[in-house]
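A single protein chain has been removed from this complex, and every other one stays in its place.
Moving on, here comes chain A:
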Amino acid sequence: MRNSPNEILHVEDLTVEFPTDDGVVHAVRGVSYTLHEGEVLGIVGESGSGKSVTSLAVMGLLPRGARVRGKIVYRGEDVLKLSARRRRALRGGKIGMIFQDPMTALNPVHTIGDQLAEAVLAHGLVPYKQALARAKEMLDLVGIPQAEARLRSYPHEFSGGMRQRAMIAMAVINSPDVIIADEPTTALDVTVQAQILEKLLEVKDAVNAAIVLITHDLGVVAGTAHRVLVMYAGKPVEIGDTDTVFYRPRMPYTAGLLGSMPSLETSGGRLRPIGGAPPSLINLPSGCPFSPRCPLADDTCTAEEPGLAEAGEGGHLAACHHWREVAAAPDPTALFRTESEAV
């Protein structure tokens, strides 16, 4: 276990399984990452890749029945071994969370001020007035005008962007060390997205926290994250500095994701999706779970699942038998070019 001094959160070999009637769902199969102070770590992957479940496990918000193994170390303490009471103190206290849809994550029957104050009151015996003053401070911080008056507003009187700002305020009201943002901009339109991301980074600096940013939008990650973790079928398949991963992907899946993004430079062409669908997490294929969709797959891939291995400088890790081939390709995204295009 690496242990650098400014390390806040360390997840090691985390596995999450859900027993269901159809069999055990292997939602997360051995995720490890380290979050340092002030760092923004992006976790990307398509739906069902286990990125949300990973962070829910960190928060301790998984539904009952989920089986969690591995280690989640927050400042030297394994939170999985903490009592329910200590864990609750951590949630919202030291680890804040921002949800995907601000429309449904705010309680419709309470004012914004009440809900923000509630987050303070849940963690200690503070006079309500003081909690409300703190709430106003936070609304100011996230850039909601007329914070004083807005404390008395109900969520339905807020626009989508304002609600997400309020959610950010709620997540950081107790000055957490870690903010987990689960697709914070997915429910917003593009112009508001940019504002919210900017605000999120600003607030992170104000309260001096680190962020785990979960998203399927590579554009969001490119603009904000220092490091990126790419997940596929419950496993990390590539991790490294954002620029390294984006410009020098070593895993065909990452290359495929990058290639399927619309580009402003080449207009008029067709999008290049990755063919096929993610595997069932109940019935994983043998070997590399990406092999059925991978243009480079051969017998080694179906025989053995590759582990994360050094694939470049600066701690760039990739889980692929053929990462050297990906590295050698002049444009790795072109690996996914459809046959009709190649002709």
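Keep this in mind: contacts are C-beta pairs under 8 Å (C-beta built on N, C-alpha and C of every residue); 3 or more make two chains touch, one makes a residue touch a chain; residues count from 1.
What we mean here is this: contacts and distances are computed from a predicted model.
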| remark: UniProt lists the protein of the undisplayed chain, choosing from "Esterase", "Cytochrome c biogenesis protein", "ABC transporter permease" or "Ferredoxin", as "ABC transporter permease"
| request: For the chain that's not shown, point to the residue among A:59, A:112 or A:296 touching it. | output: A:59
| note | The one residue from A:11, A:79, A:112 or A:170 touching the chain left out of view is A:170
| Absent-chain contact - pick from A:78, A:137 or A:157 | A:157
| remark: Answer key for A:76, A:108, A:314 or A:330 versus the chain not shown reads A:108
| remark: Touch rule applied to chain A and the missing chain gives residues 59, 61, 64, 88-93, 96-97, 99, 101, 104-110, 118-119, 122-123, 153-154, 157, 167, 170-171, 173-174
